[in-house]
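Structure incoming, see below.
In this view, the complex is presented without one of its protein chains, the others remaining in place.
So that you can tell them apart, the chains are marked A, B and C in the order they are listed, and the count of residues begins at 1 in each.
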Amino acid sequence: MSKEKQAAKKSITEEIERIIEIAKKNNLEEFSLKTERLEISFKSRGCKEIAVQASQDLSNKKKEDTTPSTHFIVRSPLVGVFYRSPSPGAPPFVEIGDIVEPNQTLCIVEAMKVMNEVSAGKGGRILKIFPENGEMVEFDEPLFELELLKEDED
Amino acid sequence: MSKEKQAAKKSITEEIERIIEIAKKNNLEEFSLKTERLEISFKSRGCKEIAVQASQDLSNKKKEDTTPSTHFIVRSPLVGVFYRSPSPGAPPFVEIGDIVEPNQTLCIVEAMKVMNEVSAGKGGRILKIFPENGEMVEFDEPLFELELLKEDED
Amino acid sequence: MKIKKLLIANRGEIALRIVRACKEMGIHSIVTYSVEDRNTLPVMLADEAVCIGKGSPQDSYLNSAQIISAATLLNVDAIHPGYGFLSENAAFARICEDYKIKFIGPRADVLEKIKDKAHVRSIAKKLGVPILPGNVTPLKSVAEARKTAKEIGYPIMLKAAQGGGGRGIRIINQEDELIEQFPLAQQEAKVSFGSDNLYIEKYLENPRHVEVQVLADEYGNVVHLGVRECSIQRRHQKILEEAPTMALSKEKIEKLEEDAVRLAKGINYTNAGTFEFLVDKDNYYFMEVNARIQVEHPVTEQTTGIDLIKEQINVASGKKLSYKQKDIVQKGWAMEFRINAEDPENNFRPSAGRAELVIFPGGRGVRVDSHIYSGQEISHIYDSLLGKLIVFGKSREECIKIGKRAMDEIFIKGVKTNISLHKKILNDKDFQKGNISTNFLKRFTE
Partner (left out) sequence: MKIKKLLIANRGEIALRIVRACKEMGIHSIVTYSVEDRNTLPVMLADEAVCIGKGSPQDSYLNSAQIISAATLLNVDAIHPGYGFLSENAAFARICEDYKIKFIGPRADVLEKIKDKAHVRSIAKKLGVPILPGNVTPLKSVAEARKTAKEIGYPIMLKAAQGGGGRGIRIINQEDELIEQFPLAQQEAKVSFGSDNLYIEKYLENPRHVEVQVLADEYGNVVHLGVRECSIQRRHQKILEEAPTMALSKEKIEKLEEDAVRLAKGINYTNAGTFEFLVDKDNYYFMEVNARIQVEHPVTEQTTGIDLIKEQINVASGKKLSYKQKDIVQKGWAMEFRINAEDPENNFRPSAGRAELVIFPGGRGVRVDSHIYSGQEISHIYDSLLGKLIVFGKSREECIKIGKRAMDEIFIKGVKTNISLHKKILNDKDFQKGNISTNFLKRFTE
């Protein structure tokens, strides 16, 4: 490497270092910059993230992963028992891979002897079924992950 | 590196610093900018800043402003009484506007009957004198602000 | 019945308070929570947590179907309702009874009776417990109201029998006002509380609010845990409470406490409850029963050494009271300051936002009951209570000193709080001397 190039390269890292330093000094949480010569972006840890981490560390509750934007989650509308079929022994409403209509029943959540049918609201393909049959689910708990099917997909 | 390039490079980081400063002064949390030369965006407010703010809100201690990089501060090396002149009635060691040598005595800080002479360590022009004559100063307390005089300034 | 699994149908500091008691008792605690409260300490610290609905109270903490559903599915032995929400709801208590889940509070039938304030008032009268001058049976006509008012003298309060918490009360200064207001009050009571029963009580201009903490087991044993004074109120909302009180002489306090116990027995009360009285000079008058644990219970705990939540659970599990009256001594002094997310410069409007940094005071004589921490989002959906600072010491004077230094230490950044109001109170000469009444706060807030 020519001495000149080395000098130039060094100056880029130096520049980055200086930029990060400036950002840190100014307590920036997120930063991005684009010039002719470089494009840089970074995040530093703010306290919100730490507070959320606290909630993860202090509790042993189950956590959900993030879902890609082409997928969506169907959640439980109430506290109850999750049933995959209309009655014991009957075949499940849906299986993984099924393509479902917006109003098609995916499962039943039983609460206080009342059977609540749950549908997706949007059309899609079943990717995951989270609870086991007969398991208790809480409000807002993920039941199904679906892949969104656009009608006018090309 | 040519002088021209150096100037241009310096001006980018300086520009960034100035932009952040403006954003901070105006309490902006998020900021983004796009010009021909650069594209910049950032988010502010980490918890360190808040913690430091806590220290400012909870305490009534005097705070110092930030100093430009061409200036420097001479601080008290100990806890004591600040005297501007060698003895009562004598003329002060220095006045605002004076140009001083690195080893020139600027003041005396008296602690436990011992007179401690304080010098700047670097040559410069006196811009500010912080404590009043006869006032108590703590360790590290700013005594003088000076403008740095480079010998080989062009 | 031993309580091994307990469901907490509440949120915030009281949910955390109950989680703490459960942990110390070795009881498995399950907290119900709304989506809004997901990242709060009670949810993190309970052994289990069940999301029961969206943020709004109607969808979650007041949604008895969801709560009972969770309780039955999780096979809990008991439900602790905390304060507010479903805590004094007789219908909810009855559902619990139907599902064989112990409701931690009085029986449903007792809750129903207590709800009728005029009825409790009549029992008090029968038992010789002083009540405010007025009538004890529902007013039949405006003529009867005029007669009663004339007898006791204006100003009077026209109250809805089923009202509560400061609601359903009209202060009336003269007869023509009464004639005008009576039908309106009847109508409002019917709409708001489901009954147009009204009664009249003498209105006291400058009363003090003194209450007795009572604990009753299911075998008819009742003890009191001394008195609290809660005169420092803003619009019927208690802000600062203390125990015991300077409102009455020692002898009068003893009589008051005995009256509260007599009344508790008279209404077959069980579990923890508060008997509220108004004090005017040297006289006290029974006002109402609060059939639940109260926000201010820690001042009683600090002066008696008794853990009220644990006692609630013990009594609910069918144990006999472990204390005899003679074993309970109220010693020293305690004060509780409610730290609210409110803007004192904006008429104490609730303040929401992210509590970016929270520093609570510590050290000797300081207890903090709070569910918030640095970085937490404070919702506007619920009440504004961020937590309670409790101080305790040998004397009221010491409490004020500790209170002042503790107020200097509290630091909450991101939401506005009423800390400045507490500082004003603590520095007020009348407060320091104990010259207070339910109107005291007007000098700072109006």
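Keep in mind that, in the parts below, a contact is a pair of C-beta atoms (placed from the backbone, for glycine too) under 8 Å apart; a residue touches a chain by one contact, two chains touch by 3 or more.
Remember, it's a predicted structure, so these values are computed and weren't measured experimentally.
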Contact list for the unshown chain, restricted to visible chains: A, B, C
Candidate in contact with the missing chain, chosen from C:E311, C:E336 or C:D369: C:D369
Which of B:I19, B:L38 or B:V81 contacts the chain that the document leaves out: B:V81
Hidden-chain contact residue, picked from the options C:G153, C:G194 or C:G305: C:G305
Where the unshown chain meets subunit B, residue by residue: 47-48, 50-52, 54-55, 58-59, 61, 78-81, 111-112, 136, 138-141
Where the unshown chain meets subunit C, residue by residue: 16-17, 20, 23-25, 41, 45, 298, 301, 305, 307, 357-360, 362-364, 366-370, 373-375, 387, 394, 398, 401-402, 404-405, 408-409, 411
Subunit A, residues in touch with the chain not shown (by the definition above): 45, 47, 50-51, 53-54, 57-58
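Throughout what follows, only the chains that are shown with their structure count from here on.
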Touch-based graph of the chains, sorted into line, ring, star, complete or other: complete
Chain at maximum distance from subunit C, centres defined as averaged CA atoms: B
Inter-chain centre distance, subunit A versus subunit B - centres from mean C-alpha coordinates, in Å: 48
Interchain centroid distance [CA atoms averaged], subunit A/subunit C, Å: 42
Separation of subunit B from subunit C, taking each centre as the mean of its C-alpha atoms, in whole Å: 56
In subunit A, residues with contacts to at least two other chains: 47, 50
Sequence positions of subunit C contacting 2 or more other chains: 356-357, 374-375
